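Shown here: the complex without one of its protein chains, the others still in place.
Each chain carries a letter (A and B) given by its place in the written order, and its residues are counted from 1.
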Amino acid sequence: MNAPATATAQRKTQAMHKNLQAGICFWSFLMPALAGLVLFMAIPMVWGFLLSLSHAQNTIHPGHFIGARNYTDLLTDPEFLNSLWTILVFTLFIVPATFAFSLWLALAVHSIPKGKAFFRTVFFIPTAVSYAAASLIARMSFFSGTASGFANHLVGLFGMQPVQWIGTASPPWYWLVLVSVRLWLQVGFYMIIFLAALQEIPRSLYEAAALDGATGGWTVLRFITLPQLRNASVSILLLNLIAAFQAFDEFYNILGGSGSSGGNIGLARPPLVYIYNVALSSQDFGRGAAGGFIITALIVLFTLVQGRLLGFGSKEGR
Amino acid sequence: MATPMLTTPVTRRQMLKTFVFAGGALLSGCARSDYIDGKLVLTQWYHQYGEKGTFQAVHRYAREYTRVNPHIIVKVVWIPGDYGTKLATALLTPDGPDVFESTLTQAMVEAGQTAPLNDLFTSQDLADFNPRDIALNSVNGKIYGVKMIDDLGLLYYRKSMLQSAGMQPPATLDELMTLAAKLTTPQRKGLFLGNDGGITAMLNVLPWSAGADFLVNSQIVFNTPRTVLAYQKLQQLNQGGSLLMGAASDWWDPSAFTSGQAAMQWCGMWAYPAIARAVGSDLGAVIWPPLDAQGVPVTFLGGWTAMVNANRPHVEEAKKFLQWQWIQNRAIQTDWCVGYGFHVPPRLSLARTTPKLQQPVPAYAVNMLGKYGKATPPLWNAAMGSDLTNAVTNIVKLGQPAAQQVAAAADMCNRELQRELE
Partner (left out) sequence: MMRAHSPAEKALLALRYLALSVLAVIFLIPFYLILRNSLMTDAQINAAQWQWFPLHPHWSNFRQLFADNTAFVWTGLRNSALIAAVTLVLQMLISSMAGYALARIPARGSRTVFQVILLTLMIPGAVTFVPTFALMAYIGGVNTLWGILAPGLFSAFSIFLFRQFYLNFPTEIEEAGMLDGLGYGGIYWRLVLPNSRSVMMSLGVLAFVGTWNTFLWPLVVGQNPSSWTIQIVLSTFLTAQTVNLHELFAAALVAVLPLVVVFLVMQKYIVEGITFSGGKE
């Protein structure tokens, strides 16, 4: 053997050793997280999948297999299809609305010379409130249908009769209630992400633009600010889309659920509420699991479509 | 895509378990044990009753049982929030309660969740319990539950308001609708049936008042013109502008009536003490009036039922305890029915003799419950209820054609029934 060959072999061994070491480190760093995700995600998912193929009434033991009947039963139930339609419409509205609202808030708060911290705090604080508490305030105080509600007090100032904000379909004011609860709870958080991203835009970019004569607010926004916010925007849209598809709490707590009779939920029942009722009220765990998988498939599909459109993941795997 | 996670070596899973257990020990996790100091521990679940004193009462009953049976401790678990969800999930595991309250469904029996209780009743007991309660808790001739309380609905009104409107208590639904409209003022609505416009509260009551029914002899029977008419009337009522909606509390809570937001309210007899306190002798109440000349007056027969979990190791002891509390111990049954809230004891002899039930309104209510109380059978399940509710929401709120919706709901319910009977 000649010397260079030995050196190459040595280097190869070293590299292999280093790879091995990195591999061991990698997996041991990930171990706690992966173990938890296996225990509380993977096993329940496999279990749930088996259930979705079973007739599992009042039991969570898969075994009475009935093929895809849970899936076909769901997809031929007009109320389930209705719920998919409901969440689609809701998502198509709430995602752009949240995006535009939080972006506008961030730009406005960012641009004012004084009082930044105050406004930032005020818009961010609702993030601390739970959906349950927010729904309670909306249903029982802000938007209650009697004259004692806050919104109806304002309406009364203009000499109008109290409005049924929640219980009626014509006009469907309940959408206003649902949307404002969600916006109130989440725009502050996304505003903070935008604000952070805004602070990271190098000033030199604006100065260069000013030198080039680009002074109009719109031009700067269109050609400098927005492109620089691209990564933040993509994250926000992704998180927001997933959150919108999984909407449950405000629908459940405002239109039905604990503390109110259930007839209003039929006005706008998102799929997770449908599944909750099937699994936990009717205790048909097979059909409940099947519904869960249908929703998951939809979320994955929409995330992929959105990712394609916005180019999310193009920088992945570096 | 989940493959990499599934092939994670078992040892890691084990290690995590150890880790979680170690953490658990640190956090003073108290694992369930059947015995404390050599005494058998039975767990008994209640949903959260709203009335003051109920929480203390159930603990007192439990202590009393230990006094007469020193080798047994009854641990009471009081559950707020979504009791149904919590009970349903707990019954799926070996860790569920020994004795619990719920409403019997045939699916519970078929899944083997509840133990048969026939041997707990003597023939005198059987004769003394409201026969409808016994029937509602029987599946294929076996009794699976003992009714703890009977509830019914009442339409509460103020006599003085009716007088000044020149009206009598309503004898038909049309009279009630006229009355509700007459009693509506800018500050007050005529009638409160719940924040969903009565969809939940009237779901069964209105068709019953038309003479219709839902599930009889394992057949879905509600797809009739009478049911359709009943729901059409509910839609008219919703459009009439005399229904209160959007109140802070719902139909089962008397606040809307006692605070004057509504002139009349459909509520349970359980609210009678609070309403009587607020309204005094001006109070009047009737059960739901017949839909029309072909209809019948009606009220729901509700309440709670005690059952024994068949999947626990000490079924016999649990049955003995349930027998002591809800069959033999008349003092507890009376205390529980009228000591805090206001319910009818399922034992006919107690319902007849309890002094608090002799006042005019409760005496009327007990009488009406015996004559006109109705309930859905154990085979009628939540899925069917939900199919029907959807249809009624579509009729009442969205103005869709009633006949078509009722027929569609009947189809869905038949599908559920087939699943159930498979």
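Methods note: a contact is a pair of C-beta atoms (placed from the backbone, for glycine too) under 8 Å apart; a residue touches a chain by one contact, two chains touch by 3 or more.
All values reported here derive from a predicted model rather than from experimental measurement.
Trainee: Among the options A:Ala97, A:Ile137 or A:Ala209, which residue touches the chain absent from this view?
Mentor: Of all options in A:Ala97, A:Ile137 or A:Ala209, contact with the hidden chain holds for A:Ile137.
Trainee: Out of A:Leu74, A:Val109, A:Val163 or A:Ile265, which residue would touch the omitted chain in the full complex?
Mentor: Final answer for the missing-chain contact: A:Val109.
Trainee: Touching the hidden chain in the complete assembly: which of B:Glu64, B:Asp82 or B:Asp282 does that?
Mentor: Of the listed residues, the one touching the omitted chain is B:Asp82.
Trainee: Looking at the full complex, which residue from A:Leu74, A:Ala197 or A:Leu237 touches the chain that isn't shown here?
Mentor: Of these options, the touching residue for the absent chain is A:Ala197.
Trainee: Tell me, which residues in chain B touch the chain that this view leaves out?
Mentor: On the side of chain B, residues 1-2, 4-5, 17, 20-21, 23-24, 27-32, 48-51, 55, 77-83, 85-86, 89-90, 92-95, 187, 248-249, 252-255, 259, 261, 270-271, 274, 341 touch the unshown chain.
Trainee: Of the residues in chain A, which ones touch the absent chain?
Mentor: 19, 21-23, 25-27, 29-30, 32-34, 36-37, 39-41, 43-45, 47-48, 51, 60, 105, 108-113, 115, 118-134, 136-138, 140-142, 146-148, 150, 153, 156, 184, 188, 192-193, 195-197, 199-200, 231-232, 235, 242, 245-246, 248, 258-259, 272, 275-276, 279-280, 285, 288-289, 291-293, 295-296, 299-300, 303, 315-317
We take it that only the chains that are shown with their structure count from here on.
Trainee: Spell out the residues on chain B that touch chain A in their complex, using ranges where they run on.
Mentor: Answer in residue numbers: 2, 5-6, 8, 12-13, 15-17, 19, 81-82, 84-85, 88-89, 91-92, 107-108, 110-111, 113, 186-187, 194-201, 203, 238, 244-251, 261, 381-383, 386-387, 389-390, 392-394, 396-399, 408, 412, 415, 419-420, 422.
Trainee: Would you tell me which residues of chain A are touching chain B in their complex?
Mentor: Contacts found on chain A: 31-32, 34-39, 41-42, 45-46, 55, 57-60, 73, 77-79, 140-141, 143-149, 161-162, 164-170, 257-264, 266-267, 277-278, 280-284.
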